[in-house]
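Here the structure comes first, spelled out in structure tokens, and everything after it is commentary.
Left out: one protein chain. Kept in place: all the others.
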Amino acid sequence: MEIVSIKPLLAILVSLVGSGLIIASSRNPNLREGWTILISLAKFAIVASMVPTVLSGNKMVYTLIELFPGIEIKFRADAFGVFFAVTASFLWIITSLYSIGYMRSLNEHSQTRYFAAFAIALSATIGIAFAANLVTLFMFYELLTLVTFPLVTHKDTPEARQAGRKYLAYLLGTSIAFQLFAIVLTYTFAGTLEFSEGGILRGAAPPLVLTLIYFLFIAGFAKAAIMPLHSWLPTAMIAPTPVSALLHAVAVVKAGVFSILRIIFYIYGVDLMSSLNLGILTAYFVSFTIIVASLFALTQDNLKLRLAYSTISQLSYVILGAALLTTSGMIGGIMHIAVHAFSKITLFFCAGSIYVASHKTNISELSGIGKKMPLTMLAFTVGSLSMVGVPPVAGFISKWYLLLGSAEAHNMLLIIVLLSSSLLNAAYFFPIVCKAFFEEPAETFDGEEIKEAPLFVVIPLILTAIGSIILFFYPQPFLRIAYVVVQNVIGG
Amino acid sequence: MITEHFPILLIVVPLTSALSTPLIGTLNKKYCWYTAIFSISLSLFMSLYILNAVMHTGRISYWLGNWEPPYGIEYAIDYLNSYVLVIVTFIALAVTIYSKWSVEKELPEKTVLFYTVYLLLITGLLGITITGDIFNLYVFLEITSLSAYTLVAIGKKRNALVASYNYAILGTISATFILIAIGYLYMVTGTLNMADLSTKLPPLYDSKVVLTALAFFMAGFSIKVALFPLHVWLPDAYTHAPSVVSAILAATSTKVAAYAMIRVMFTVFSPEFIIVRVNITHILSWIAAFAIIVGSVLAIAQVDIKKMLAYSSVAQIGYIMLGIGLSTKLSVTGGILHILNHALMKATLFLVAGAVIYKTGIRNIEEYRGLRREMPLTMLAFTIAALSMIGVPGTVGFVSKWYLLLGALHEGKWVFALVLILSSLLMLVYFWRVIENIYFPKMHVAVAMDGGDKKKELPYTMLVPILILALLCIALGILAFIPLKIVGMISQMLVG
Partner (left out) sequence: MIEFILGKYNYWIYIILMMIGFYAMIAKNNLVKKIIGMNIFQTAVFLFYISIGDVKGGTAPIVWEGMEKVIYVNPVPHVLILTAIVVAVSTTAVTLAVVIRIYEEFGTIEEDRILEALED
């Protein structure tokens, strides 16, 4: 049932308005950060209050304005949107705390710009989550790219400028070239752009055209970092670590996979996907990314780069799950959005914490750091375990569902892909953990005394690590929403 | 009632003020600006009134000297030209407000002269738009062109003279072609009234004379609108003209020429003739597609900001013409809407480019480095307009691009859709280059706190028009249904 409610709009507006407050109080850093925390709490509260509604199978819609005949800016908070919004807005609270600690310990410049852009980026993310049609989605998608640009180029150096250029060329370029094209084609054939369970494109055009539009969509959402359109993500790692953590492990990249899932479930629909054989095609396509990105990750010495390649690989899990088109597969894919978010943000927080405490960025320099920073590295271990999919950490749950889904689809090859990628994950994460805890500190450590990072930095990463564990024992809130999504998608 | 006479007053008010400006200027040259503001505000008011009247009662016909058409000159106003009238007067007002300091700085000795010719230019533009008589259109076209040649020649550098000369030569060729075409039409029909022509021409559609007339019209107007490959006069003229002149020419004069072309194609001739019989629209759409690509590619190669914007105009004119050339209801909506949207965007961009020259003397894109710190609001306006050109949703550029894309795909003409997409990417390249320069500091200096810099914003009379135009780029992108209401009626009228 559709309920008209202004809540989706409020959830978006709160941080948009909040960014104004942040800019206005730029002279008073404490007040400014106070606003950030307050806004993130308010945003989470609004989003969380929608959970009961969507669990009962309803969705909230709100039409803001009709841009031009047939094209509306419309919001729709259904189970899938709320799932993503809850994940992003919850992690924003923790990231805000972390940002305060990180930015202040490093005495970074332009902090007002940073916090303001962050707030708008979250508005855009929630906008993507709650978009009811492709134009609204496209609008917030572009906004997210533009507003994260100053965050990526925060350092203001020539390298940052170069990175920003690449970031923009990939994200804005593909979205204009492919996504916009696909949207217009969809509108031409289907006559509507509204997301709907069961899809809108069935029978609207010849199969070949539909396949073409599908691949335009996949290429258009480069935020999902599917190979060969992935290389913006490692480049974007030049950003401050909290940005990499929330945006390039959660908000931006997940917005990409979220959008692709929207296309698969709500524009094409499960039936059409399977009748065109697009599901299995996509699954093989992203399998390539899963394996190759993991291999790339193995070769990286820079910690953040290794995490970035791991993200690329993990993002494709989500799409793989959805593309299986089986109940368990879809649940696994959707769950992985949240699970990976919690675990990867922990890992990035740890990387940032190491940087704050010791200014080290390379894995080869991390020998024995676990003894100096036990809390950080313990959290890192938890995150790694989750990535590999070892119980009792949340990563196991989504991987289990994904394997189950592959089995339901009777596809041995995909099972092998998933298992071997787990092995690869282990191969690039465990050496870091071993190095940190069991190797003797290198002599470069002697000159300076390294201790744990400030509390504002350490507490958030402990929280997310604990969150990853809790999600294993108590995944119900997310799992139940995921079930509702899948029921709607299959039943619709 | 005086309101009945608004169509003629719309011409008379700027014309008389143009003629009285030299006198007023002898008292005090500062009064010229007030005169211009006053008369253009009046024109804006009148054109808004006319637009409102047309929306309610339909076509307005005003008989000059009460001579009945087709014997007398008729001013005929329908949806299309009332829409263009409002655009011209509105942009002109914004540019005029802005002109005060800019002209004072760039042309201190020629202020009086400038405003005289400037008002003549506006008169001509309004005249082309409002008239229902084809020979009258030619006369106004020449008034516009002569003022434009002069205004370009006023430019400070000596390149301006050469640009003006070349513009004049090509402009005269174009005007003479149009004159020849009018002669051919008069030869076979014996009338000059557009409405009358449209009823007398259909039986003569097989005549070679009519076909020749169409060919001369198209060639003549193609030069005036600077349709590739007849655009060669435009980049130099826009680059070397004074900032105010570049802005008004880019935003209004090519648009009015495009209007005149549409008027001749659709009113004097008929959609049936140009689309079905001769299918000139098909050729037009291909030429437009080339204009879009070539203009964009050439824009990338420029280092002078004004030249870049000028080449971008060549591409954007292609958008309008593509919309007309595809001649479906959707694409015509996109093309006509782009007349407004491009006027807003280009006016903003040229005014900002002028403002930067005014403040710092910088024209080179590479030197835009770090301007954000010095002129934050101006640069914000530039960014908005540039994003709108790229076609980011929520801006006016997106709306017209959407309709053009939809129009192309609806007809199954994928090539044109690809051209539109490609041009967006090219625009991303050349506009982002500027935006990037604006937002990156001059060199790598870690600024400890925000807002510590000395700001050098513009005087209010320059800043406010820029900001209003930039704001409209967003407002009309979100509230697109407002212009679409009238544009929908126009496309219904043209191809519906």
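Lettered A and B in written order, each chain numbered from 1.
One rule holds for everything that comes next: a contact is a pair of C-beta atoms (placed from the backbone, for glycine too) under 8 Å apart; a residue touches a chain by one contact, two chains touch by 3 or more.
Owing to the predicted nature of the structure, the values given are computational and were not obtained by experimental measurement.
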item: Visible contact partners (per top-of-document touch definition) of the missing chain; value: B
item: Of B:46, B:113 or B:146, the residue in touch with the unshown chain; value: B:146
item: Which residue of B:45, B:101 or B:165 touches the chain not shown here; value: B:165
item: Of B:22, B:58 or B:183, the residue in touch with the unshown chain; value: B:183
item: Which residue of B:135, B:205, B:286 or B:481 touches the chain not shown here; value: B:135
item: Contacts of subunit B with the absent chain, listed as residue ranges; value: 135, 138-139, 142, 146, 149-150, 153, 158-159, 161-162, 164-165, 168-169, 172-173, 175-176, 179-180, 183, 186-187, 190, 192
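Keep in mind that, in the parts below, only the chains that are shown with their structure count from here on.
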item: Length of the line joining the C-alpha centres of subunit A and subunit B, rounded to whole Å; value: 44
item: For the subunit A and subunit B complex, residues of the former touching the latter; value: 26-27, 65-69, 71, 73, 109-113, 135, 138-139, 142-143, 146, 150, 153, 156-158, 161, 164-165, 168-169, 172-173, 176-177, 180-181, 184-185, 187-188
item: Touching residues on subunit B, where the partner in the complex is subunit A; value: 387, 390-394, 399, 402, 405-406, 409-410, 417-418, 421-422, 424-425, 428, 432, 436, 439-441, 444, 446-448, 450-451, 478-481, 484, 488
